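One structure, as structure tokens, below. Some questions next.
Complex shown without one protein chain; remaining protein chains in place.
Letters are used for the chains, namely A, B and C, taken in the order the chains are written, and counting of residues starts over at 1 for each.
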Amino acid sequence: MARVEERIDAGFAGSTAADESALPRPRGDLARMPWVSLVIITVLVLVALMAPLIAPHSPTEQSLPDKLRPPAWEAGGSTKHLLGTDVLGRDVLSRLIYGARVSLIVAAVALLAGGGIGLMVGIVSGYLGGRVDSVLMRVVDATLTFPTILIALLLAVSLGQGLQTIAIAITVLIWARFARVVRGEVLAVKARDFVALARVHGCSHLRIMAVHIVPNVLNTFMVLLTLHIGFVIIVEASLSFLGAGIPPPTPSWGQMVADGRSHIASAWWLSVVPGAAIMLVVLAFNLFGDWLRDWLDPRLRQV
Amino acid sequence: MAIAAPVVLDVRGLRAYLYTRWGVVRAVDGVSFALREGETLGLVGESGCGKTMTGLSLVRLLPEPAGRIVEGQILLEGEDLVTKSESEMRHVRGRRVSMILQDPQTSLNPVFTIGDQIVEALRLHHADGERALAVRAEEALRRVKVAAPEQRMRAYPHQMSGGMKQRVVGAIAVAGEPRVLIADEPTTALDVTIQLQYLALLKELQARTRLAMLFITHDFGIVARMCDRVAVMYAGRIVETGPTRTLFRSPRHPYTEALMASVPRMEGSVTRLPSIEGQPPPLHALPAGCRFAPRCAYVDDRCRREYPPIMPVGPAHEAACWRVEPSPSR
Amino acid sequence: MQRFILRRLAQSVLLLFVLALIIFALARVSGNPADLLLREDATQEDRAHLLRALGLDRPVHEQLYLFLSGALRGDLGESIRYRKPATEVFFERLPNTLQLLPLAMVGALVVAIPLGVLAAVYRGTIVDRISGAVAVLGIATPSFWLGIVLIYVFSIKLGLLPSSRMGGPSHYVLPAITLGLFLVAGMMRLVRSSLLEVMGSEFVKLARLKGLSQTVVIWKHCLRNALIPVTTLFGVYFALLITGAIVTETVFAWPGVGRLTYEAVIFRDYPLLQAVILLKGIIVLGVNLGVDIVYAYLDPRVRYA
Partner (left out) sequence: MRTWSLLALALSGLLVAGELSSADAAADKDTLVIALDTLGAQVMDPIMDTRAPHAHYHAPIWDSLVGFDLENGGIGQGAAERWELASDGKSWTFYLRKGQRFHNGDPVTANDVKFSLERVMSPESISSGAAALRRAVDRIEVVDDLTVRVYTKGVIPQFAASLSRAVFMEGSVMPKKYIETVGARGFRDKPVGSGPWKFVRSVPGDRIEYEAVTYPHWRGTPQFKRLTLLLVPEQSTRLAMVRTGEAAIASIGPEAVKEARAGGMKIVSVPGTMQAVYQFWGLYRPEAKASPLNDVRVREALSLAIDRQQIIDHVMVKEARWPMPFAAFKYSSDMTVPRWEDWARTALRYDPARAKQLLAEAGHGSGFKMTFWNTALPGTPFMVPIGEAVAGFWEKIGVKVEMKTVEWGAFDPMGRGEQKGLVGTASMYRTAGRPEPIPRYATTFVSKGVQHVFGDPQSCPALCVDADKAYEAIVAEKDDAKRTAATNRMIELVAKSWIAVPIVEGMGTWAVNPKSVGYFKPIPGRHEFGDVTERMPRPEAKPWP
């Protein structure tokens, strides 16, 4: 049954610990980096970092008279607001730029916290095995059965909505996914001889975990990080839809899409612009993650 | 061995390369040999010398999309397999050329019964009904000496021992009465006693169907018992071929010589077995000249510059080495 | 096989007990239902009366004891808002959700498997990249936004499909797509990776050696093996869908348990919230167990393990 576990986790992370004789890689096409994804990701990070410099207006500056103005290229649009304005006359482009910062912060905090915990639990559980492993894995299963949105909702209503609440909620959910996949990897790495060799040389458990296990598990961890950035942004958007997202006045993509949903016909850009931004970013991170997984896939290292 | 038996498979200047991220792997770099009906040719060499790839090239099953046959001919009873289309090759595989793989554990589909997998092979060659095919399958199992074939038909691969599974694979391989059987180290995964039984079984199958067999192995004991003739491969090329007895007694190529020296002898005292220093060259970065040069005791600068063509050195005995004086070929 | 099922049941009971404690605490932390039921100008005395009527005036540990002892007897208390047994409210709505989930899953499979096979067979080429991108679209679009756009296009603009609510089969199309799409990426990736792994194994070579065509080898021999992990994922996806259903059921006014869970949170309806979480937990664990058994059926190696 364990063998299947690995395959399921592989499904999530996609990194297969297949047997060695699998197909060698054709040269050329896959070696190419996913340039498109990389460009999108770097643009996103730059925009988020330099938000105050490049945003034409402050994200919360209202001017009610020119509310719901369409993007510049449409009739009635003005170059003052390239991507139009929202119900309170705030500049959509500026909110998008500042929203990038919010989304990245939430993703960074949640992934580092959640990922970090997951990594540690995964390594300890995978390496020690035995009762520790089964107890930890039962806790992981319990967390996985807990509904994502519900935990975030409950935390939002009890701790109060905000960046930190969403980050905590996502951390509570993500660590289980990381732990499970990392454990699978650790089991695979532990089976390799060099770990036994290290034990023979009298290395302490801690040293083995740090020196031998972690580097080998790191690439899967990296892949998981990229794949889950999309997950975080989508959870934030769904929470905003349910009214437990990041509260005004902080601009966030999820909230913009949620608020814009009742203007689909009359002011399409309110939800289409942030929606497209979310889609683009999630797509970029996922494709980058997929490429990273194939590139780091152990199978590909030897011919 | 009657020399007059017709050539079933004639491989001429076969080159099969693998295109990978680290450059072109010249797995099979100009291999030529002939295989006669009822004869067993041993293809011998260290692992990584390209012998498995040679076998796979014959049935056009090089790993996609990396592997490609770039040059040479594979004449099966006069027809060149290299130029055949995939659908044409489908009619060749199993009917005229078949193959037994190394690891029985993974050669059978774990989720289908043994019966299903044999019948599937038979259905391609006989237009009988299911009932008749099942009978044929049981007959095939009996022929490879599998006990109680009726129960075995319904069993799953993981319920059978390695030896039994390899017999089933054998049964499948000969189901279509092929003209050529390629056995890629079929017994390496088996323990010794089962090994001998399996080899005897192959011999018996060959005798009954007159099929030509290409036996790929690195085990000289098996070569001595099974093969009529031997071809020694090194770094993607055949360096020496000849009758088994001749090569064992008087190898002419330094590599074959070294290999023969490292085989433990029953008679005489055995001190330290001599081994060959160094490593075979990586197939994607092959040196110019003779590829064994770096490890050859008799190397001179000509060996390093120029690759020696294969030259006759005795009756049906050839070697590719500058040291070899040409002797009257047959 | 029996020992395996018993062990799993024991674990599940322990899991549910932990789940019950967590949700009991988390619900109370989120506030008090009385505050949502009282009018703005209700006095403290009104609040006390309401708390008494709802049985919330008892000390917490007593409430916990009542809840747990009740749960053992299958009585999960009465919903504060609906004023009837929480289990009754849940099972009234459950069929609506269960009618939608299989469609969403089958829909996701129908899209994910071909994409996965294409990506595996033409691995590394443009086809692999494109099918990856198409699959990822499922994750990349927030499901509520997708739902609303689908309604706008298919029912308002084109008038082909009803905009929402339950009804004839045409009512199932849009919700199933919205619910199922975000599964496609995970499924497709799993089909791709497990197919790649299977394609590398020896028996595939043997199948080709028999003279079978590439398609037969892929679709019969490989896919059968590759689908095993996908079925085991049904359990995980079933749990994902039940939570994902909250958003879809809200957009399509689908009176399912997803929507019920959201209401229970917003109205702090403790008994209903506790009942919904526990019953959903039982269903998810049950489905996981069922899937593992189906898995054993699919993979003979496991059946006789």
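In this section, a contact is a pair of C-beta atoms (placed from the backbone, for glycine too) under 8 Å apart; a residue touches a chain by one contact, two chains touch by 3 or more.
These numbers come from a predicted model, not from an experiment.
K.L.:
Over the full complex, note down every shown chain the hidden chain is touching.
P.N.:
Missing chain, whole complex, touching shown chains: A, C.
K.L.:
Touching the absent chain in the whole complex: find that residue among C:A86, C:L115, C:V136 or C:I151.
P.N.:
Among C:A86, C:L115, C:V136 or C:I151, only C:I151 touches the chain that is not shown.
K.L.:
Sort through C:H171, C:R189, C:R208 or C:K280 and give me the one touching the missing partner chain.
P.N.:
Residue touching the absent chain, from the options given: C:H171.
K.L.:
If I consider the whole complex, including the chain that's not displayed, which of C:A71, C:L183, C:L278 or C:L298 touches that chain?
P.N.:
Spelled out, the listed residue whose C-beta touches the missing chain is C:L298.
K.L.:
In the full complex, which of C:V236, C:V251, C:I277 or C:V291 touches the chain missing from this view?
P.N.:
C:V251
K.L.:
Who touches the missing chain here, C:D57, C:D75 or C:E92?
P.N.:
With C:D57, C:D75 or C:E92 as choices, the missing chain is touched by C:E92.
K.L.:
If you put the missing chain back, which residues of chain A would it touch?
P.N.:
60-62, 64-65, 67-68, 87-89, 156-158, 160-161, 243-244, 247-249, 261-267
K.L.:
Give me the chain C residues in contact with the hidden chain, please.
P.N.:
With respect to the unshown chain, the touching residues of chain C are 30-32, 35-47, 49-50, 52-54, 81-84, 89, 92-93, 96, 99, 102-103, 106, 109, 144, 148, 151-152, 155-156, 159, 162-169, 171-172, 224, 227, 231, 250-253, 255-256, 259-260, 263, 266-268, 298.
Here, only the chains that are shown with their structure count from here on.
K.L.:
Counting C-beta pairs in contact, which comes out ahead: A-C or B-C?
P.N.:
Of the two interfaces, B-C and A-C, more C-beta pairs touch across A-C.
K.L.:
Find the geometric centre of each of chain B and chain C from their Cα atoms only, then give the gap between the two centres in Å, rounded to an integer.
P.N.:
Chain centroid spacing, chain B to chain C, equals 53 Å.
K.L.:
How many Å are there between the centre of chain A and the centre of chain C, using C-alpha atoms for each centre?
P.N.:
The computed centroid separation for chain A versus chain C comes out at 21 Å.
K.L.:
If you look at chain B, which of its residues touch at least two other chains?
P.N.:
Correct list: 65.
K.L.:
Can you pull out the residues of chain C that are in contact with at least two other chains?
P.N.:
In chain C, residues 124, 201, 228, 299 touch at least two other chains, as defined above.
K.L.:
In their shared complex, at which residues does chain C touch chain B?
P.N.:
It comes out as residues 124, 201-203, 205-214, 221, 224-225, 228, 298-301, 304.
K.L.:
Considering only the defined contacts, which chain A positions touch chain C in the complex?
P.N.:
Contacts found on chain A: 1, 4, 7-8, 10-12, 14-16, 18-19, 21-23, 25-26, 29-30, 138, 141-142, 144-151, 153-154, 157-158, 230-231, 234, 237-238, 241-243, 254, 257-258, 261, 264-265, 271, 275, 278-280, 282-283, 286-287, 290, 294.
K.L.:
Applying the document's contact rule, which stretches of chain B touch chain C when the two form their complex?
P.N.:
Residue positions touching the partner: 56, 59, 61, 65, 86-87, 90-95, 98-99, 101-103, 106-112, 120-121, 124, 156, 158-159, 169, 172-173, 175-176.
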